[in-house]
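What you see is the complex with one protein chain gone and the rest in place.
Now for subunit A:
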Amino acid sequence: MRRYLPEMFSTAAFRLALGSSVILAGVTVLQFSLIYWRTTAYEVERADRLLDREAALMAAQTPADLREQMRLWQTNDLRLLITAAGLFDADRKAIAGNLTTWPETLPVDGGIREITVHPSDQGERLIRAEALPVPGGRILVIGRGLRDLQQIRSIVLQALETCLIPALAFSLLAGIWLSRRGLVRVGRMQLAIDRIMEGGLHERLPVRTGPGRDEMERLAVSVNRMLDRLERLLDEIKGVGDDIAHDLRTPLARVRAGLDRTRLRPQQPRELEAGIDRAIIDLDQCFAIITALLRIGEIDNGRRRGGFVPLDLHQIAIDIVELYEPLAEAAGNRLVLEPGDSVPLVGDRDLLIELAANLVDNAIKFTPSGGTVSVSTHSGRDGPVLRVADTGVGIAEKEQQAVLARFYRSDKSRHIPGSGLGLSLVAAIVRLHSARILVSDATRGGDCAGAVFEVIFPRLAADVPI
């Protein structure tokens, strides 16, 4: 607890609790003051009315009767209403009653005043009193003590205390509890963030499972989602870095070894030439990898759709099949285009050609001699579809998404040449077109074994109006 004490006062929860406590106290005091004020006013008015009535009654009596009544008053019920009374002669000397000294501050005009008296039997008392002349040249003073009022005041104050203190205590404690709870959670999150910053990217902010999450947890969930994405991206970058290093190191190592060997035997010009040729081929592969990487970056960063035009996906398929037919033939495979109608689409023609070319190229590469690669297009329910299926080695389920990542090559195909970036280019072009790519295994479809790549473009109307 002490750890949080200095911070506690600066938390929003505590300040809110403190603020609302002050407001609560203020309102309560105001309420009680109002009650007290109204009650006092009522009581004073009642006292005044009583005094006026009694004064009028007494003043109407004969001097003898009045004196007799004053004597009796000390013992009868009237004493409860009129708590102080005194009959004075013209010289202000007490004749009867419990007021033995003349109240100096009281004028003899029948008006009611609040004065302090010193009755014979008690100490100092505050009363409301009036003095009026009565027959016989004497002066009558009657008064009513304000003891009830004092009682009311103490009752009100007591009530205020019993009301206010627990309420204040409660709200302060609630504030402390809330702020402490918040601080504990923030502290836990800070610890998690510290660990993340130190490199523990798999760490997540603590979140309760199940429903009923509060705003802080919803925020934590969002932050965690962001961390998921960041972690994936970082992993990708790290993977790409490793892959670049690996894929460039292999041909570069070959270049170096080859040049070394060639230098040791410089006698034969023919060997020299062959050595240089091999080095150039290997360096060209490095070059191809770098070029493809730059291109992927360009397509991904560009995000431009300036080159988008209406075109026919089926025509692209026709062109690509025509372009790649000799390649398939050279590899001993058949490349077939399934007949179809035109499939309207809005996109970047050059990039779509590249996409189709890479898919077909990839399919031919991974299909053993004697196989078939088929290309088809159709206007699907979700949008235009380009489908490339082969009868090759297929793609294991766990590798189906990974093949689209940069440099990924399935274990079965490490020996096949290429930059390893063809499908990454495809993925980048797919992203630019807001399309989706599905990778699946044809074996499940019932056909012969092989991989199926399906690019599903967004529906025309929803995407770009022509």
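Throughout what follows, contacts are C-beta pairs under 8 Å (C-beta built on N, C-alpha and C of every residue); 3 or more make two chains touch, one makes a residue touch a chain; residues count from 1.
Convention: contacts and distances are computed from a predicted model.
> Of the candidate names "Response regulator transcription factor", "NADH-quinone oxidoreductase subunit D", "Branched-chain amino acid transport" or "Carbohydrate ABC transporter permease", which one corresponds to the UniProt protein name of the undepicted chain?
The chain we cannot see is recorded in UniProt as "Response regulator transcription factor".
> Would you mind spotting which of A:357, A:375, A:388 or A:437 touches the chain that isn't drawn?
A:357
> Given the contact definition stated above, which residue among A:288, A:439 or A:460 touches the chain not shown here?
Touches the omitted chain: A:288.
> What subunit A residues would touch the chain not displayed?
Against the missing chain, subunit A presents residues 277, 280, 287-288, 291-292, 294-295, 298, 302, 304, 306-307, 319, 322-324, 326-327, 330, 348, 350-351, 353-354, 357-358, 361-362, 364-365, 418-419, 421-422.
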